[in-house]
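Could you have a look at this structure, given as structure tokens, before my questions?
With one protein chain removed, the remaining protein chains of the complex are shown where they sit.
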Amino acid sequence: QRRANFQSTVHQYTDVCWDKCITKIRPAMDKSDEVCLTNCVERFLDSTILLLNSLGQQAGHRK
Amino acid sequence: QRRANFQSTVHQYTDVCWDKCITKIRPAMDKSDEVCLTNCVERFLDSTILLLNSLGQQAGHRK
Amino acid sequence: QRRANFQSTVHQYTDVCWDKCITKIRPAMDKSDEVCLTNCVERFLDSTILLLNSLGQQAGHRK
Amino acid sequence: FQELLSKINTKCFAKCVTKPGTKLDSSEQTCLQRCSDRYQEAWNVVSNTYLRRAQ
Amino acid sequence: FQELLSKINTKCFAKCVTKPGTKLDSSEQTCLQRCSDRYQEAWNVVSNTYLRRAQ
Partner (left out) sequence: FQELLSKINTKCFAKCVTKPGTKLDSSEQTCLQRCSDRYQEAWNVVSNTYLRRAQ
């Protein structure tokens, strides 16, 4: 179950970051493409945390 | 069950109409964006009804 | 079950090939659109087989 | 059938109603009707091609 | 709620973070906050319109 969850998260992130970072199919993985993929995953996680905090604060204000 | 159905419909319509109406992220919701969203939902429902009627007529002709 | 599988495959292929082949809505189906749709399905199947073989070979090399 | 209708509606609304107004005008309605017919024909072409190939 | 968060994250990340760098800069953060607010408002507008029409 946990493994299925992990795999489906990796599928979703690869989907998003592939579209953002891989604009051209090269004969081998380019260093700059790899850096973009790493940053993309990190920023996507940052964005999730930011939005979770912001939604949490709003829920707090409503009380 | 009905509530889950309603929520999934609203998610789908928000997805479609967000892409059609919200091209720019503004500091606050713009009146014209809001009108576009309302029209978009209304026209999407009109379109569903039109297509349902048209598919129904075709089924009738085939008899 | 088999029928549900078949239908979901046809839905997926129609989705992909519609976007690739039908750029303009015409009063009637155009011969060139129809040829494009047929080729698109055939090539999509070819592509699936190519990728399956290639993934199979890689798995073989790893042994 | 439910899924076909939902696909047609999504694809055809995207193509035919670019700027949603206060009602569906007649050119939007014509476009939706034609688009629905074309999508069903496309579905049949895809289905036949797939079946021919699978044999 | 899970699904709303996931939709907001996907839509807003696509719009606000065009070139992912080594951190989220302040303009990206502002954009994400605003985008999240707008998306929730859009969700409410859609929900109200749908309910009004369904009656």
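Letters A, B, C, D and E mark the chains as written, and numbering starts fresh at 1 in each.
Here is the rule we go by: a contact is a pair of C-beta atoms (placed from the backbone, for glycine too) under 8 Å apart; a residue touches a chain by one contact, two chains touch by 3 or more.
Everything quoted here is computed from the prediction, not taken from an experiment.
Peer 1: By the contact definition given up top, give the residues of chain A that touch the hidden chain.
Peer 2: 7, 9-11, 13-15, 17-18, 21-22, 25-27, 29, 33-34, 37-38, 41-42, 45
Peer 1: Against the chain that's been left off, what residues of chain C make contact? List them.
Peer 2: Residue positions of chain C that touch the missing chain: 16-17, 20-21, 36, 39-40, 42-44, 46-48, 50-52, 54-55.
The rule is simple: only the chains that are shown with their structure count from here on.
Peer 1: Through how few touching steps can chain C be joined to chain E?
Peer 2: Between chain C and chain E, the shortest chain-hopping route counts 3.
Peer 1: Taking chain B out of the count, group the remaining chains by whether they are connected through touching.
Peer 2: Once chain B is set aside, the chains that still touch form these groups: A, E | C, D.
Peer 1: Write down the chain pair in B-D, B-E or A-E that repeats the interface of C-D; the criterion is over half of the contact pairs matching by residue number.
Peer 2: B-E
Peer 1: Centroid from C-alpha atoms only, then distance chain A to chain C, rounded to Å. What do you get?
Peer 2: Computed value for the inter-centroid distance: 28 Å.
Peer 1: Express in whole angstrom the distance between the two chain centres, defined as the mean CA positions of chain A and chain E.
Peer 2: Chain centroid spacing, chain A to chain E, equals 15 Å.
Peer 1: At least two partner chains per residue is the criterion; list those residues in chain C.
Peer 2: none
Peer 1: Two or more other chains touching the same residue: where does that happen in chain E?
Peer 2: Residues 16.
Peer 1: Linking chains that touch, what shape results: line, ring, star, complete or other?
Peer 2: Contact map by chain: line.
Peer 1: What is the complete set of touching chain pairs?
Peer 2: A-E, B-D, B-E, C-D
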